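Okay, structure first, notes after.
Up next is chain A:
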Amino acid sequence: MTARRKDRPVTARGNPGTRRACAALVGAVALALAATGCAGGADPSADGDGVRGPVTVFAAASLTESFTRLGAEFEAAHPGTTVTFSFAGSSALATQVNQGAPADVFAAASPATMRTVTDAGNADGPPVVFARNQLVIAVPQGNPRSVAGLADLTRPGTKVALCAPQVPCGAAARTALDAAGVPLTPVTLEQDVKGALSKLRLGEVDAALVYRTDAAASEVDAVEFPESAGAVNDYPIVVLRQAGNPAAAREFVAYVRSDRGRAALTAAGFQPPRA
Partner candidate 1 sequence: MPVALFVPAGLGLIFLVLPLAGLLARAPWATLPQRLAAPGVLTALRLSLLTATVATLVCVVLGVPLAWLLARVEFPGRRLVRALVTVPLVLPPVVGGVALLLVFGRRGLLGGWLDATFGITLPFTTAGVVLAEAFVAMPFLVIAVEGALRGADVRYEEAAATLGAGRWTTFTHVTLPLVAPGVAAGAMLCWARALGEFGATITFAGNFPGRTQTMPLAVYLALETDLEAAIVLSLVLLTVSVAILAGLRDKWTAGP
Partner candidate 2 sequence: MTAAAASGGAGTGDPGPPLLDAHLVADRGGFHLDVALRVRAGEVVALLGPNGAGKTTALRVLAGLHPLTAGHLTLAGADLDRPDRRAWIPPERRPVGVVFQDYLLFPHLSARDNVAFGPRRRGADRRAARAVADAWLARVGLAEHARRRPRQLSGGQAQRVALARALAVDPTLLLLDEPLAALDARTRLDTRAELHRHLAAHPGAAVLVTHDPLDALVLADRLVIVEDGRVVQTGDAATVTARPRTDYVARLVGLNLHRGHADGHQVRVGGLTLTAADSVAGEAFVAFPPAAVVLHPARPDGSPRNTWEATVAGVQRHGDNLRVQLDGPLPVVADVTPAAAAQLRLVPGLAVWAAVRAAETRAYPVGR
């Protein structure tokens, strides 16, 4: 199903798309645009493969830190390009993409979410997994309740926050708890990882099941637990069919998957995809 799309002449619809994207951006951030050379596109400093112009990336909220860094590095490596990010919950982003939002690249926190985009025919080619994330038990610094594993979370008086089953981290938590056979009743099912983490940091809960990357970016301690191996979350990325700058979009995806990209993701706590 993707082959047919691959055959389509990319350049034929690229230019009007670029103009549309430019027009939209001009309306929003005219000043920033003036520096990008979007309208002219004849930047002499652009490198040989012709990759330049703006790239808009919709990425899962858990990618905020690592992708922001990668974006800056990408712009440095490809003068003439500008990477703009929209970080939010994967599902919300998927909905926006399916409603025609002007994005070039979509990076989701779960294959299920990515599937809503591919099923709607909005992906240009098959998604590829570029990173994996694993659940940890986030506890306050110093681990005051000496939590060592999932079973410890069922101790009386221990309040736990999970993500809601509708969002990827919640689905993963459910899988892990089922695998461990731990009958845990959380006090809350949060809308996203950040919600669960903020409850922990405010001291309202004693533990939260969150991604390792989120724990790493926050002032909490992470307790690894064996059952999380069964609930590893793959992060897929794809160039979108409505991409206004597909060449640069492809280049960005390649950069994320490169060694330098992988290094940035690992630093943020991600694991490399299974070989």
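Selection rule, in plain terms: all candidates are chains of the complex that A comes from, given by their letters.
As a convention for this text, a residue touches a chain if its C-beta (ideal position, glycine included) is under 8 Å from a C-beta of that chain, and two chains touch if they have at least 3 such contacts; residues count from 1.
Predicted model only: the values in this text are computed from it and were never measured.
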| item | value |
| --- | --- |
| Candidate touching chain A in this complex, from 1 or 2 | 1 |
| Of all residues in chain A, those that touch candidate 1 in their complex | 89, 91-92, 95, 159, 161, 164, 166-167, 186-191, 195, 198-199, 202-204 |
